[in-house]
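One protein chain omitted, others in place.
Presenting subunit A:
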């Protein structure tokens, strides 16, 4: 940046020299660039602020209010949180959603890693095509893919109908059980995880493994000490982008999971739909938001940018 300024206007004071930053006078060009930055990045930032952060703030406010016959009243109290914490049903829903999200995230991690690694290493010129083929189902939309899964697993789905035709009892475990919901969620979110890990492995320098081998490391040891930590940032992003929608998911459990997998998201959606208890729903939304925030912070803390091979390309 400084170099470019210097090249453009040879007389300009450099903005930084080495690691030492020299405070410069506010030049005309400086102000012009600040203005352009604001004009370009400002609208998008403002849009997110208005369309994402203000609504989230508003449900934080509503969570301290009261709903009566579909109307919100602004008398501040902690009742919604008390109900949410004391009613066993909400606790069960929350723990179930949490457990399911953890199971799905782990399953996605275990399946995605070998696949992303294999494509990045052996995919050759077809790498992009192979990854796009894995990501393609993601563009069909959740509802239609759940319909497709029901066509496969459901009571009148192909698997169970085949078994019935052959005179074998259908697999109960696939019909409206938490297991079916977990398989459904893995089906829905696996493409996210594979893409995240793939994007990380594709930029990984495989020659480092040769160095490890020359220095006597076995393949497994080289993986643990080099491949895994250097690609941890991509993996962590994958964990977050799978865990968060799974924790909030409602539709999958509703159509694949049956009564045994009623989730926190389902119950939350119900507060805003059928029962109209928006204040309680807001409190549940806040709880959901904070649990995903905790997950992001926990995973984010484990990232060491320098160890991940981050060279600060963004701050050129």
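One rule holds in what follows: contacts are C-beta pairs under 8 Å (C-beta built on N, C-alpha and C of every residue); 3 or more make two chains touch, one makes a residue touch a chain; residues count from 1.
Just so it is clear, contacts and distances are computed from a predicted model.
Chemist: Consult the UniProt record of the chain that does not appear here and report its protein name from "Opine oxidase subunit A", "DNA-binding NarL/FixJ family response regulator", "ABC transmembrane type-1 domain-containing protein" or "Inner-membrane translocator".
Modeler: "ABC transmembrane type-1 domain-containing protein"
Chemist: Using the document's definition of touch, tell me which of A:51, A:88, A:166 or A:214 contacts the absent chain.
Modeler: Counting the whole complex, the residue in contact with the absent chain is A:51.
Chemist: Which listed residue, A:84, A:185, A:248 or A:262, touches the chain dropped from view?
Modeler: A:248
Chemist: Which listed residue, A:143, A:168 or A:224, touches the chain dropped from view?
Modeler: The missing chain is touched by A:143.
Chemist: Out of A:41, A:168 or A:211, point to the residue that touches the absent chain in the complete complex.
Modeler: A:41
Chemist: With the missing chain put back, which residues of subunit A would touch it? List them for me.
Modeler: Residues 1, 4, 7-8, 33-34, 36-45, 47-49, 51-56, 58-59, 62, 72, 111, 114-115, 117-119, 122, 125, 128-130, 132-134, 136-137, 139-152, 154, 156, 158, 161, 165, 187, 190-191, 240-241, 244-245, 247-251, 255, 265, 268-269, 272, 278, 281-282, 285, 288-289, 292, 296, 313-314 of subunit A touch the chain absent from view.
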